[in-house]
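Can you keep this structure in mind? I'll have questions shortly.
Shown here: the complex without one of its protein chains, the others still in place.
Let's look at chain A:
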């Protein structure tokens, strides 16, 4: 029987690894990869809380399912924006984007 604190510790570590990556990376795609790590850390929390603290319901499981769907759509739209930015500014760095419209 694994205590629920172990899952929380794992997800907290994964979350803040993602935060570290998001603050240090200057590349748009690498930042998006860090956001995916953060979303996965949150998903672990939902599933573990549902399974170990409230095993009679399924709300956490469905919440995780919907988060997975929304995250897939979010990354697809973000990548299309990144491709558009690259086409306009010829760079994939966040520092290259000086203004939103030109």
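To be clear about the criterion, a contact is a pair of C-beta atoms (placed from the backbone, for glycine too) under 8 Å apart; a residue touches a chain by one contact, two chains touch by 3 or more; residues count from 1.
The definition used in the following text is that contacts and distances are computed from a predicted model.
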Protein name, per the UniProt record, of whichever chain is missing from view ("NADH-quinone oxidoreductase subunit J", "Glycine cleavage system H protein", "Transcriptional regulator" or "Probable membrane transporter protein"): "NADH-quinone oxidoreductase subunit J"
On chain A, residues whose C-beta touches the chain left out of the figure: 1-10, 12-21, 23-27, 29-30, 32-34, 36-37, 40, 43-44, 47-48, 51-55, 57-59, 61-62, 64-66, 68-77, 79-84, 86-87, 90-93
